[in-house]
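Only one protein chain is missing; all other protein chains are in place.
Presenting chain A:
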Amino acid sequence: MKIYLKIWRQKDATSKGQMVKYTMDGIEGDMSFLEMLDVLNEELISKGEEPVEFDHDCREGICGTCSLQINGRPHGPDTLITACQLHMRSFKDGDSITIEPFRAKAFPVIKDLIVDRSAFDRIQQAGGYISVNTSGNTVDANAIPIEKENADDSFYAATCIGCGACVAACKNASAMLFTSAKVSQFALLPQGRVEATDRVMNMVRQMDLEGFGNCTNTGACEVECPKGISLENIARMNREYLSASIKG
């Protein structure tokens, strides 16, 4: 296949970026999207040019490192996958593909297609944990029975990989889906209830401080989430926030 690429190149956070065109030949359908970029980079290096930098690590859809905006969509055209799971068979001979970094004020560009998502870590640090001592002096695990349905729902919320596709998909660059997934995981379990008020207040406050926008219930985040994290989590976080506000 012949593929025409338009890729965002930006030297560093303070430089002005621009789209640069590349043409790739001999692309095979069983290549992953990132392997196609590997091939491009080999060509660039052999010509003495600097390769295109992009974030990637596990390449099996679980670490959440890859963060490409492909033809205007986070992680590209297929649903329920990350960019590293996208294969070139999803494209056809002669296609043009535009590749940009995730766009959001709270995700500044570091270089080329790499953005800084450390704001997500700071939201978690504001309360995305249960305050238990890691000493090994906890009660027996089966001393706290948990209804299977709640445990399963908690698990589904906890499968968020923190990639940031929800933010990149949102017209307001809101981090509500990400934040609500963590709030929901603990809201559904008995263990973390005693600090639920502080948790939701602190996490939401941090989310706003980081410069993420508000949620206007557009639902683009749910559509683009590679792990299918549900909008119900946002509703659950809103309930938690409301009851915390009343208490607070």
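In the analysis below, a contact is a pair of C-beta atoms (placed from the backbone, for glycine too) under 8 Å apart; a residue touches a chain by one contact, two chains touch by 3 or more; residues count from 1.
Basically, contacts and distances are computed from a predicted model.
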Ask   = Can you pick, from "succinate dehydrogenase", "Electron transfer flavoprotein subunit alpha/FixB family protein", "Lactate utilization protein A" or "5-oxoprolinase subunit PxpB", the UniProt protein name of the chain not displayed?
value = "succinate dehydrogenase"
Request  = Please pick, from A:Thr138, A:Asn214 or A:Ser245, the residue that touches the omitted chain in the full complex.
outcome  = A:Thr138
Query = Hey, which of A:His56, A:His75 or A:Arg236 is the one touching the hidden chain?
reply = A:His56
Remark   = chain A positions in touch with the non-displayed chain are 11-12, 28-32, 34-36, 38-39, 42, 45-46, 48-51, 53, 55-65, 81, 85, 87, 89, 110-111, 114, 116-118, 120-121, 124-136, 138-142, 144-148, 151-152, 154-155, 158-159, 161-162, 185-186, 189, 191-192
